[in-house]
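In this view, the complex is presented without one of its protein chains, the others remaining in place.
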Amino acid sequence: MGAPGRLPSGGRIDRDRPIPFSFNGREMQGFAGDTLASALLAHGVTTVARSFKYGRPRGIVGHGVEEPNAIVDVGEDAGTIPNLRATEIELFAGLHARTSRAAWQGAVGPFARHLPAGFYYKMFLHARGFPTWERFLRATAGLGDVPGGADPDTYDHLNHHCDVLVVGAGPAGLAAALEACRAGARVMLVDEQAEFGGSLLAEQGTWAAEAVAELESCPDACLLRRGTASGLYDHNFVTVVERRVVEPRSAPAGTRERLHRIRAGQVVLATGAIERPLVFANNDRPGVMLASSVYTYLRRYAVVPGERLVVFTTNDHAYRTAIAWQEAGREVAAIVDARPEPSGARVGDAVRAGIDVIAGHAVIEARGRHRVREAVIAPLDGAGDTLAGPSRRLGCDVIACSGGWNPTVHLGSQTGRKPVWNEGAVAFLPADPGNGAAWAGSAGGARTLRECLETGAAAGAAAAARTGHGDGRVSRVAPDVEEPSEGAERALFLVPHRRPPSRAPKQFVDLQLDVTAADIELAAREGYESVEHVKRYTAMGFGTEQGKLGNVNGVAILARALGQDIAATGTTMFRPSYTPVTFGAVAGRDVRGFFDPERHTPMHGWHEDQGAVWEDVGRWKRPRYYPRDGESMRQAVDRECLAARDGVAILDASTLGKIDIQGADAAVFLDRIYTTGFLRRGVGRWRDGLMLHEGGTIFDDGVTARIAEHRYLVHTTTGNAEAVFEWLELWRQTEWPDLDVYCTSVTDHWATAALVGPKSRDVLRKLSDDIDLSRDAFRFMDVREGRVAGVPARVFRISFSGELSFEVNVPAHRGREVWDALVDAGGEFGITPYGTETMHVLRAEKGFIIVGQDTDGSMTPGDMGMDWSVRANKPFGFLGDRSLSLADHLREDRLQFVGLASADVVLPEGAPLVNARESARAGPNQGCVTSGYYSARLSRPIALGLVRGGRKRLGEILHCSLANGRDIPVTIVDPVFYDPEGAAQDV
Amino acid sequence: MLRIYCPYCQEVRSEEEFSYAGEAHIRRPEDPGALSDTEWGEYLHFRTNARGPHREMWVHAAGCRRYFNVLRDTVSYEILEVYPMGTPPPDDTSGDRA
Partner (left out) sequence: MSDDPGVVLHALSPRGCLNLRGDLREAGFRNATATATGVELPLEPRTWRFAGDTAVYWLGPDEWLIVVPAGREADLERGLRDTLAGSFSIVDTSGANCFLNLSGPAVGRVLQKSSPYDFHPRNFPAGRCVQTVFAKASALVAGQADGSFDLVVRRSYADYVRLWIEDAAEEYGLARR
């Protein structure tokens, strides 16, 4: 079909590049340079949506980010992108757009219209009804279709640094960027449109194109189009979402959106202004549009959205719309000007062009059901509150409105500085954002093109100077612009009707959420005074357009209802984001495998080849167990445990945190950090240590070896490595800078293989000829240096299993080589690799704790039965020492570490314990299970746990309550289940 | 997103590289054993929680790993001063601290 609204010439569209597209199933054709909205208007499409609450027909109102009605879904299935503004979608071949459906309408249909303002809140008042309503509300929330399946597109982030960031590439932004560039600053210019130029794109001049060309020739200017600045955060950190792939598709191809994270020395906010609509009866009828939007469609897109125009204005600016309309060969019914005596130069132009200017009048109502057919106009009284005479009707199909301009103050207000009402400007003007940001152009209140160019150039030069570039003076004044003289504008928000708002046809304030002037007056009558409360009560500004059109009118209507002025009423707080941001853009590449880095040990590939089942420990991938053909986890772990107890087994322990401590005061330092004493430990020996928080609770545990006179190697738990390192540095740097001690993390330097079992010595002997491995030469708690498989190694005789055990440490880049040699040498002894699960069973059989599993951050050494590790009477004491004597830490009924024996069920970790004679669910809690396993060695389940005053309750029976409702009896026992004498490790 | 001057790296760096390390100038008591439970509790748990200028420690965790002091306004997030460990607090203009 044809495009009746398309003009034969003019505009920035390329008539040689037709583009087919469809909207709600209807096939149409536009041109390169069109937006979906301009192409729809060219085809005479008037109704693009049904309104959210009342289901009224709605048409296109704006031409950019402010559009409330033409909200569409694009793409199919998982590639669906919901809730896009048709005014911002660049036309592309194969675009299939459909109106975003409000879930609300499907769910309640005609009932919706009977829901008053504050409906949600009124329902919440009556808690009894809430469960019913909640289900209903959940089903109705939201707009647009949620895409099915995982998003096929990718998103990423890009960091930037610049001296001067200019947001907005209209006349002010271009002038600012030019001046900053000329001064030698690193400049970044971002604009949400595909082309730079802003309002100049609807004009004939060449300056914008020349300015862009000059910027493009600057090597240090970064120009970003299709990028919406969504947030201005502390210290001039700005996020910009760039739309890189316009066409959605089902297969991934490049990055669809890119979040730019910009750190700017200075920010120039040249975000422009959005025209303010006027609130009159049935002002939501398709055909009621912004005057600036009608002008833009005419001049930029060569589209005339109707046949006969009425302009309704409070200012001179909208006169250009009527003149352009007439130049396009269409009829102007009249300019209805609310001012009694319009006087500017453009008024004269219109009159000379033969346009009927009706002064002192207002459009009080639009008539026509699916499209405006006539405007009802009437004279206004001096205050603008009542009508001063009879009304009459003007036939028309478009009413272009201008109630003045709202500076786009959002970004600057996000820093917490609210804009302030200015009577003269009839606008909320932005407060000085401070901290190296500044306003320019109409965003800062400039009224004319000349003012925009001048304030932009000045802001650009000043910003550059503040970053050390140039002297702050403007280098070249922008071109001479012929500026028509302007008359003052009239403040008008809610246009009076013959009937009061509550009984007049609906006068819409927020088109997207169907909030009317009557709703706001109702809120005021019901006692709401704060604009923030009224916003939430009426839902004004809650839609995807966030009040860009309606907010100021809403504030003005509220102010009048409350009998106060607009300044006292104030505006709502703007928070990021300026426009909706996709979750994908926020997540960037931090998804799937990149969501959290995987850390790999040098032996990772070997584990993979062996088919290890993984456990995530912090960021590390650790083998949990190695199932052999068809084994269950239990079978594999039983086999691994018995191998360690009866033969020889090998564990990759490279993930343990390791810190190299050197310096003359190393021993003094460690004595202060650990509960244990290090001063008298000999070189070549290690010992366990507990590290406490200052509150006396256990922070970490591990083995510390004295490597040389003034050198120690500290081991931490895998999960705590970084925290312990920062802890050591904190005390070293802040409290004890006088100590001669240095800490260096060597976690990644060492690969560690733990060789465990009665035959471990036989294996190691095959690979090391320079370490005497005999029982008496290499005692338990000894550390030796030598070669293992030809690689320089440090070997610990240590045991976290209760068996004879050696931990072989070699530099990580040779870890795999040594591991392979150990496995090879162990072949004849049936060496068995084992994972973290077996490690846990072996240590639990011995009653060894895991910090963070058997402790929860509130446990003291005494609670865990580890008083042996606390050495009193150190010269300095140690961190946490003082807290151990706090009264609460001495209570007898504290949770204490015990073993738990059950007959046949492996107790689940976290299961609560209660006294036996009481019902499990009602009785006071006596503690919980912290570790539970099946012990293959003992052929029964074992568990560890925390029980109130537990150590004095050995033999007592508690009940453990399982998730399936079963209660099972458990006996409190000593936590050491296996080889309490320690004979096995001392062979 | 804060941008913090590291006095050791001698340049402004992004917040991602730093970790917050609590209020500054809280000295560990010389002889904890001499304190009452209450006094020890004060040291352990009580902080100024200032609204306005606040002296705090940061560590350049992903950079040089050095701790340093920052005077930061907890309302505006403006960083008013950065100074190394061991330096006494510069003249306090906020007047809200002992």
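For clarity, chains are labelled A and B in written order, and residue numbers in each chain start from 1.
Rule of thumb we're sticking to: a residue touches a chain if its C-beta (ideal position, glycine included) is under 8 Å from a C-beta of that chain, and two chains touch if they have at least 3 such contacts.
As the structure is a prediction and not an experimental result, all values here were calculated from the model.
Checked against the full complex, the candidates A:Ala175, A:Ile566, A:Ala812 or A:Met864 give a single residue touching the omitted chain, namely A:Ala812.
Touch with the chain omitted from the figure is made, among A:Glu76, A:Glu210, A:Asp616 or A:Asp740, by A:Asp740.
Contact with the chain not shown here comes from a single listed residue; of A:Arg12, A:Arg101 or A:His161, that residue is A:His161.
Against the chain not displayed here, chain A makes contact via residues 156-161, 186, 220, 254-255, 261, 263, 589-590, 593-594, 596-602, 604, 620, 660, 662-664, 740, 742, 744-751, 792, 810-815. For chain B, the residues touching the absent chain in the complete assembly are 8-11, 13-14, 16-17, 62-66.
In this section, only the chains that are shown with their structure count from here on.
One inter-chain figure worth recording: chain A and chain B are separated by 27 Å, centre to centre, where each centre is the mean of the chain's CA atoms.
Within the complex formed with chain A, the residues of chain B that make contact are 1-3, 14, 19, 21, 27-28, 32-33, 35, 37, 40, 43-44, 57, 59, 61, 65-67, 76-79, 85-86.
Of all the residues in chain A, the ones that touch chain B in their complex are 233-237, 261, 263, 434-435, 694-695, 726, 729-730, 733-735, 737, 877, 881-883, 886-887.
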